[in-house]
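A protein chain is absent from this complex, but the other protein chains hold their places.
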Amino acid sequence: MTMLLDLITGYWWDARDLSNMTRPLYEFLRDQGVSDAGIFVISALLGTLAIISFVGAVAIINIWVERRVVGRMQSRLGPNRLGPFGLLQPIADAIKLMQKEVLQPASAPGWIYTVAPIAFTVPGIAILAVIPWGRNMVLANLDVGLLYILGLSSLAVLSVFMAGYSSNNKYSLFGAMRVIAMLVSYEIPIVAGLLGIVLFAGSMNLQEIVLFQEEHWAFMIMLQPLAFLIYFFSISAELNRTPADIAEAESEIVGGYHTEYSGMKFGLFYAAELINAVAVSAIIATLFLGGWWTYKLDEFIPGWMLLIGKIYGVYFIFVWTRGTLPRFRIDQLLAFAWKWLTPMALINVIVVAAEVLLWNETGWSDWFWIPAIIAINTALCVGLIVFFVKVFAPKFQRFPTRPRFYPGIDVPSLPAVTPPDFARKGGPA
Amino acid sequence: MHSPVLTLVLHLEEVLIVGAALFAIGLYVALSKRNAIGILMGIELMLNAVNITFLGFARMSVSEDPIQGHVFAVFVITVAAAEAAVALALAVAIYKHRETVNIDQIDLLRW
Amino acid sequence: MIDQFGRAGFLLVFAVIFPLIPIVASVALGLFKIRPSKPDPIKDSIYECGMVPIGDAQVRYNVRYYVFGLLFVVFDVEAVFLYPWAVAYVGLGVYAFFEALIFMAILFIGYAYAWRKGAMEWL
Partner (left out) sequence: MIEDNGIVIAFWILSATTIACALMTAAVRELVQAVLFLALTFVGAAGIYICLSADFVAVAQILIYAGAVSVLMTFAVMLTPAADRHNSETIFQAPALVLSGLLLAVIVFVVLDTDWAISDAGAFQTTAASLGEAFLKPYVVPFEVASVLLMVAMIGAIVLTRELEEDDDA
């Protein structure tokens, strides 16, 4: 085995790290007299093109993956006509969307209407710049990588508003405002929850966070189970996926903020959702699941393949929740964000700060502290969930406390509905 | 290192002039707009211009502790955010009471 | 450090170009008459469940949206202070821990007030 490793380590065919492949290229270019600036531009372009092609492939493949997996979960077949297993379906969709007639509401402010889907797509792609794909494979090794991700993803809020506003449709604007209220509410647990990771790693650099996990031989999800749960739930709300897809509650607000969009502009919203889902899966895989590092496995399998595998593992869970969970009401979602996730995230920060403090001050070895921290934080996570379910959950009532549909008319709380007992009556007619 | 064909240089003066231009635009917006929210936008523009000059000084001028410029910029951002929150709440409250956010019609204190 | 941002900037430019491609392709198809284009007032009107739209869409919204935005801004600013604290935390000792504890406690007063006043309720 070591002989085999000697045979590839450091050579250009060492595919475990694709930077091995580009280094000879840069050396060749330097010998040809290309300046440092030129090599910088070429390397940046190569990395950018790699990420853009990954995004393009993801946007096309995931349409099929999502529809197919959700179809199987709901005992349907999903797309199965075009090509083997319906694999050509996304291409057919793209062609159809592109040659559809463009319908733009007559009263919509034109440039906002057109810019909104583009602005919605940009953050999801730009986030991928800071994801480390291997030990030397990262496009932009930013020291503020985590805040870069948070800042860019908060820009999506404005593009949602642009779409809803420019559609000039009541349902679109309602949908957009509801989504913005939800997005800003879930931004806080995300920001506060990820602080725990920064405290452990002592850096906002994503590569450093992966190296921390490698050094301490533990995935961050073990050290920070509560932060993982907070992040996972919040981000599935940010992505507008069930259980928090109030953006597209057909029964309430038609199609949400993209009701008025058709053709390729609608297609961009659709593609952007898939790209965002994959970008978020990449963030989860990097922050919580070790990124390219997987317990020595990355010495044999290329780290970027492991990362893509983890990305699709996380993505499968997103599809799973979409395929199985019902939708929450907006007051339930907002109350959950403000009254539960936010305090939990802050408690998590304080607990982690205390742990890191003790870890550094006592000077005991990592072999004591890593298992201890894992035990404490897992107990904290389980305890808080049990506490929530036992004590707190009934407060998130089944009916809104004050349903005021019209000012002046005080509608009393709705009575609790007991479901009809189908078993006794022999089923519905 | 090959000698580049041309070397572009950015001086402190140019950064300060960009900041000044942004500040002048912000001042114009703050002084001339009728809508209270529009005035607030001008103030935010001015605060951004000030941040640009702070960071320009932090980067290029002589200082014992250049991080001070960054600290001040962060505090400016903080104060601006708090100010925006309260000022917009005021605008909303004024609208509720006076049915307008046009400041030339809000003349309660005029004698 | 800045060269890393330069690489991110390259990706940002391409991230803008990427969604522009299908839009431009769609427009080009329209120019070459491959795509149908027969506008009429019904098609260009907005969709409200098949009804003729009543009234203006630009209605006023409730104050509670603003309250959520407000809480969001305040907590976001708090996070901006806490992230550098978290990065510099190791090595600053007990002192740093209690500083942040006081910081969060003061903010928690505001949070408790907002909760008490029902600013986090929807409807």
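Order of writing sets the chain letters: A, B and C. Residues in each chain are counted from 1.
Here is the rule we use: a residue touches a chain if its C-beta (ideal position, glycine included) is under 8 Å from a C-beta of that chain, and two chains touch if they have at least 3 such contacts.
This is a predicted model, so every value here is computed, not measured.
Shown chains touched by the missing chain in the whole complex: A, B, C.
Of the candidate positions A:Ile112, A:Leu211, A:Leu325 or A:Val351, contact with the unshown chain belongs to A:Ile112.
Touching residues on chain B toward the chain that is not drawn are 4, 6-13, 15-18, 20-29, 31-35, 37-38, 40-42, 44-45, 48, 51-52, 55-56, 58-63, 66-71, 73-75, 77-86, 88-93, 95-96, 100-104. Residues of chain A in touch with the missing chain: 37, 40, 109, 112, 142-144, 147-148, 150-152, 154-155, 157-158, 161-162, 165, 177, 180, 184, 187, 204, 406-407. Remark: the residues of chain C touching the chain excluded from display are 1-3, 5-6, 9, 56, 58-67, 69-74, 76-81, 83-89, 92, 95-96, 99, 102-104, 106-107, 109-111, 113-114, 117, 119.
Assume only the chains that are shown with their structure count from here on.
Between chain A and chain B, the centres computed from C-alpha atoms are 33 Å apart.
Those residues of chain B in touch with two or more other chains do not exist in this structure.
Multi-chain contact residues of chain C (touching two or more other chains) are listed as 76.
Per the touch definition, chain B reaches chain C in the complex via residues 74, 77-78, 81-82, 84-85, 88-89, 92. Listed in rising order, the residues of chain A touching chain C in the complex are 40, 43-45, 47-49, 51-52, 55-56, 94, 97-107, 114, 117-118, 121-123, 125-126, 128-130, 139-143, 146-148, 154, 167-173, 177, 180-181, 184-185, 187-188, 191-192, 195, 198-199, 202-204, 254, 259-260, 263-265, 267-268, 271-272, 330-331, 334-335, 338-339, 342-343, 346, 349-350, 353-354, 356-357, 360-361, 400-404.
Looking at the complex, you find that chain C touches chain A at residues 1, 3-8, 10-12, 14-16, 18-20, 22-23, 25-26, 29-30, 34-38, 41, 43-49, 53, 55, 57-59, 61, 65, 68-69, 71-72, 75-76, 79, 82-83, 86-87, 89-91, 93-94, 97, 100-101, 104, 108, 111, 115, 120-123.
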